[in-house]
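Of the protein chains in this complex, all but one are displayed in their positions.
Every chain is named by a letter (A and B) in the order it is written, and numbering of its residues begins at 1.
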Amino acid sequence: MSISFRAHAVRVAAKRELRSTLYGVGLYAALAVIFLASGYFFVNSSIRSALDAGVLALQNPITEPFFFSVGLAATYLGLCSALSVSRDRDQGTLEVLFYGPVDTISYLMAKFFHQLLAFVVVLAFAIVNFYVISLITNLGFTADFVGFLVLSLFLTSCMVSFGIFLSVITRRMMASVIAFLALVLFFLGFSVAHTIVMSLPGESMTPLLVYVRVIIDNMNSVMQWISPLSYFSRGMTAVFMKDFGQYALSLFSSVVYTGILFSLSVAIFKKKGVRR
Amino acid sequence: MRLFRLPFDRSVAAIVVTLLTLVLSLGAAAQESRETTDEDAQREEVRRSVEEAAGAARQAIEAVPDPAQAATQASEEQLSQGTPVREEMFVYSLSPWTGSAFGGTFAPKNVDTIFLMEGSHSIVNAQRTEVYYWPITSEYMANWFEMREEVPGRLQIEQNGQVIETLERVDYGYYYPQGYGGPQLLNLGEEAVRAYDDYQSRIDAYYDSLTRYYDDQRQWQQTMDRILREVRDTGQPKDPDEIPQPPTQPQPPQDFAYQPRQAFAVNLPAGRYTVKVIGEDGNVVPDSERTLEVFKPRRTGVGLGVIPEHKWTRRFQSNDASDVFYLDGTRVFYILPYNAQEFNLFKYAKMTNLHKPLEGAGTRSAWTWVQFDPVADATLQVLKDGQVVQEIRQQPYYVKQSTGYALGYEIVRFDPENDPTHEGRAPTFEGYRVVMQDDADYELRFVDANGNVLAGSTRSVRALEQPGGSLFGISLIPLGVGAIIFGWRRSKRRKDSSSGDE
Partner (left out) sequence: MIETKDLTKRYGDFTAVSNLSLRVEKGEIYGFLGPNGAGKTTTIMMLLGILKPTEGSVQLFGESLDNDYFNIKRRIGVLSENQYFYEDLTAKEYLKFFGELYKVENVERRIDEVMGLVNLAKRKNELLKGYSKGMKQKLGLARALLHDPDVLILDEPVSSLDPYGIKEVRDILMEENRKGKTMFISSHILSEIERTCHRVGIMNRGQLLAEDSMSELKRRLMDEVQLFVELEEATDTILKSLKSLPFVVSLDVTHNQLMLKTAADKDYRGQLSSAITQAGGVVIDLRRHEMSLEEAFVTITEKNLSLLTKEGPAA
């Protein structure tokens, strides 16, 4: 009985939030900026490199900017999630919702599904954007793209649950935003540092640099379970590998990650309550 | 048994040089002997020289160290310095199969995990030696020359607490059918002994035939001297049938075989194991219990080395079949295919460098493509809309340096028969010349002699188009949609307010 009521509350609350997102300008502006950036930094640079070399091998030149775009869009939605609970609490709208047939689980699930649905809209824009790019550049879609589409939903799921988690544990909007941005930047910076260090040729490394690499590699073994970006990265590798088992596993681990963060969010939310 | 090229490491090169020196000294000895006047003495001298050379060669062959020893042997200079302190310990000496050759390393007692590759035998031995750390190169070295004691016993392999295999030492020997630097084989058991005996008998036969050759050569020379004298004395030319053919110099065996030794030959499926040596008393030899990780490649494919004709120096490699080749206009390029496998960098590096603590450190999450032998006997197919439109065979090419002020190069077909500048030269590379039009999208793939597509050899080729400003224009689509929705909602609200919806 309560499941159907809860599902109803989730549906209605998520719909309202989605409508609010779609009626605002934030999402569209963010997407335009993201697409511009991905067009400039990835598509344009790939094309210039290929034109410069005459012939060049590129691995999924559409997927890279797509990943960049959906990654940023997911981060944007994660940031919105990080804002959402603390904003509701700050503005008091959270309390009003809880006067009615809304409980912690349905409220947080509504937040979660709202962002996931918003991401479906993002995906629609991304597909159009990159399809048109592929047409005008002949960069071409690959079959992998479908895998990335599905995967990106799970990345968003991780990102949003991460955002909601931060939003629940912080009291104020500003604290949520700072915490989210700081952590995502840290994860991103770490990921970049890890990639760079891993790509350095071993022969030319000084012992100090080797020790730095060991530290980063060890940190990475922990970070890959904490950072929401790692889940997407693992899934991407699985797609490149055409390894369905790993792909399914990465999706599953994303679900587990989401589930754990969601459960923690519910527990902490219940402990902290809905009042300001 | 595997056939691949062996990296030319210094110790092995030294052996080859020794052998060549011996053969040359043999020739010199024979030449010198020709100048003596006493025939019997000459014959005896040649025989003795050849025997000496053969003995030296045999000694040299027997003294060839195994790869583990060759790679980790402490130098005289290091040993003479005496610091840091050498420590006698149990070690595993290892000659792991790397996919192209047998590497060499050893696992001192502080190394708890040994790495081997799946799918081929690798050589593992339990030994005691003196080990010390050489800080200058950050590696452990072993004093194999002065101390190399085999630890008797069996190698017990366990997985999940269960003994899955117990290995006794077997004879093993490396064999190079095309000579040193060529493909390498590992022979085990009787085959190793047979291969070595066969090689030795052919070496012996070679020296015997060499002795005979010098005898025949001397006799032929004497006959020729006599004929020349007769022609000079009579002024009459000889019938060509009367002139004898010179003897043919025998060729030494081109292959090479190691003298068999004994060790454990390990060949396991990928997984994590525990290895330990069970001594003759039935107890585990101290310090012999280690983790053995047998790994396999993450991906196997055909890597393509690509040389653009117009930019010889801008060559690149494509290991991943999901790579797409993008062209700007019609382009000519050369493809050099090779077999490639992708491994975890840490495991692959550690496999042959256990004695180097820093080697591969911090690369547990990194992957690397390893390039192996070139793909042989393949045909490159060019496909358009799924249909083969062209088949290209491998050809030799020569990179010709341009002369004059405009320094540059030109890639031409290597053709020593028709081009005199190629005479006496070797081709710069052998590859597949592809002329790609920018009129459509194509696909490249390699097929073997039976027409089977080589897995991982397919690449898409697409002609790029320059998008210009439209690339950024389409990024603004979301803003347009947002503006439409905003306007629609605003007008709807106004309409609702002004209509009867109150």
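Going forward, contacts are C-beta pairs under 8 Å (C-beta built on N, C-alpha and C of every residue); 3 or more make two chains touch, one makes a residue touch a chain.
This is a predicted model, so every value here is computed, not measured.
Undergrad: Out of A:101, A:207 or A:259, which residue would touch the omitted chain in the full complex?
TA: That would be A:101, which touches the missing chain.
Undergrad: Can you work out which residue in A:189, A:207, A:259 or A:273 touches the chain that's missing from view?
TA: Reading the full complex, the residue touching the unseen chain is A:273.
Undergrad: For chain A, which residues reach the chain that was dropped from this view?
TA: 1-2, 5-6, 8-9, 12-13, 15-16, 20, 23-24, 91-93, 95-96, 98-103, 273-275
Undergrad: In the complete complex, the non-displayed chain touches which residues of chain B?
TA: Touching the missing chain: residues 493, 496-497, 501-502.
Operating definition for what follows: only the chains that are shown with their structure count from here on.
Undergrad: Centroid of chain A to centroid of chain B, CA atoms only: how many Å?
TA: 44
Undergrad: Applying the document's contact rule, which stretches of chain A touch chain B when the two form their complex?
TA: The contact residues of chain A facing chain B are 22-23, 25, 27-29, 31-32, 35-36, 39-40, 43-44, 46-47, 50-51, 53-61, 125, 128-129, 132-133, 136-140, 142, 144, 194, 197-199, 202, 205, 207, 210-218, 220-221, 224, 240-241.
Undergrad: Touching residues of chain B toward chain A in the complex: what are they?
TA: 138, 298-299, 306, 308, 310-311, 314, 316, 318, 320, 322-329, 331, 333, 345, 349, 358-366, 436, 441, 459-460, 462-467, 470-472, 474-479, 481-483, 485-486, 489
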